[in-house]
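What follows is an incomplete set of chains from the complex, kept in their original frame.
For clarity, chains are labelled A and B in written order, and residue numbers in each chain start from 1.
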Amino acid sequence: MSGADLQATNPQETSPARPAGSGNASLAATAQVAGAVVELPSDLYIPPNALAVCLDTFEGPLDLLLYLVRRRNIDILEIDVAEITDQYVAYIELMQASQFELAAEYMVMAATLAEIKSRILLPRPEPEEAGEEADPRSELVRQLLEYERYKLAAEQLDELPRIDRELRQALAGLPDRRYERPQPAVQLSDLLEALAAALRQAELFEHHHVRGESISTEDKISHLLANLDRERFLPLVAMFDAREGRLGVVVTFLAVMELMRKALVEIVQPDGFGPIHLRLAGPGESA
Amino acid sequence: MSMALKATTLKPATLKPIVEALLLAADRPLALEEMKSVFDPAQRPGNGELREALASLAADCEQRGVELKEVASGFRLQIRAEHAGRVNRLWQEKPPRYSRALLETLALIAYRQPATRGDIEQVRGVAVSSAIIRTLVDREWIRVSGHRETPGRPELFVTTRQFLDHFNLGSLADLPPLGEIAETPEAIEAPETPKAVLNISDQFLVPFFEDVQIDDLSWKDHQF
């Protein structure tokens, strides 16, 4: 990717010059109807290749979270989970809207964040014992701090002077041909063995290529919307399909969270800790 | 008889150029034992004499383009880092750059060894790519030292002497210290975040791309 390529995709460079009807206009349109849109506009003004750059830049959900935390200059110990969750979910939605196959880890993290958020928001039963209840954020904070340690360690490692970059082995010539530096003896069989090994490896490589799972939050949202109707409450547990495995559960959960955030569904929990039900939000209530 | 033997041992002034010749002939660091092995038994210097010659050679190098360094596998004469810019122009290829994923994986193995892929994944929060492990094994920077006796018997990775040699280290103790716990955040050139915002694009994208110049990608090497 050349600098010019990237520059061209930089919204800061291109958006002011864009004519009406392009990205900026659709952005404004989206803002006006916010709360009523189910999908992100497909003509988002950031081209997918720019997003790819962003995605490649993060080494996973922890790295992305760390970025979100650090760019706000917040102490990790004082994370506002609600805010970070929103930004995080916004980011991965954006990725999905641009047809990126996100690693499942990103989904799992979204679910983890959502869970922490809900535990903070939900009324907690009175603590009976003197023992303090653990902060639901503590595990996440621990993970972030631990990851950051090694991220920094990796940067320090990269800064060490190393052979073939800052340093080179000093070598002088040998005085005459008779004292030519001896070379390793290699038999043809060594060579063939190496080749066979390389080919075997290539084969493994080929067959172990993991395919991204094809459950997207977007599809799941459409699916859930199709199953719900305004008159009827459906139990939350009915939304999950065990056959989709862990990822399916996570994606379904994300989809529900997303529908709630956009006020497209209502959540009803008739009894204190009873089953949770969903139904489509009424027309007047969504604003 | 024993006097004759004594008489033939090498004087420090004689030893030094030999040691230099050995170091400049070998394309790898040389251990003391390797250096000693080239002398006839009668003339073979002791470790003390050899170290003395090496110290004297190191002092001579102060004014030279090379320096004497003791790394994990032994002693090496190496081009000083200050000449890297010009020296690297002798070759077409650029020195290799390693991805953050690779460096983070390597750091985890270096600091936590022995470590399994699972250990690395737990801290990094993402799957370890096989290509990275293979590259590290290929470079001979890591190797499998055994298996952890847990279900699946995962491979345990450790770093090698070649890793220490390559990164100019004498031992694992020379690695930069691992941060105890993350410090208070350094100032990140984050712009004033817009306050009330309506939707994702406003709230997230704009500030995101405001401080991220895609073409400079400075955040890639961000010091968090």
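FYI, a contact is a pair of C-beta atoms (placed from the backbone, for glycine too) under 8 Å apart; a residue touches a chain by one contact, two chains touch by 3 or more.
Quick caveat, the model's predicted, so the values are computed rather than measured.
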Assembly formula (labels as shown, counts from the whole structure file): A x1, B x2
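Here is the rule we use: only the chains that are shown with their structure count from here on.
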Residue ranges of subunit A touching subunit B (in the complex, touch as defined): 3, 6-7, 9-12, 27, 30-31, 34, 40, 44, 46, 50, 53-54, 57, 59-63, 66-67, 69-76, 86-87, 90-91, 93-94, 103, 105, 109, 143, 145-158, 160-172, 174, 181, 201, 205, 208
Subunit B to subunit A touching residues, read off their complex: 21, 23-25, 27-28, 66, 76-81, 84, 87-88, 95-96, 98, 100-101, 103-104, 106-108, 110-111, 123-127, 130, 134, 165-169, 175-176, 178-179, 181-182, 184-185, 187-188, 190, 193, 198-205, 208-215, 217, 219-224
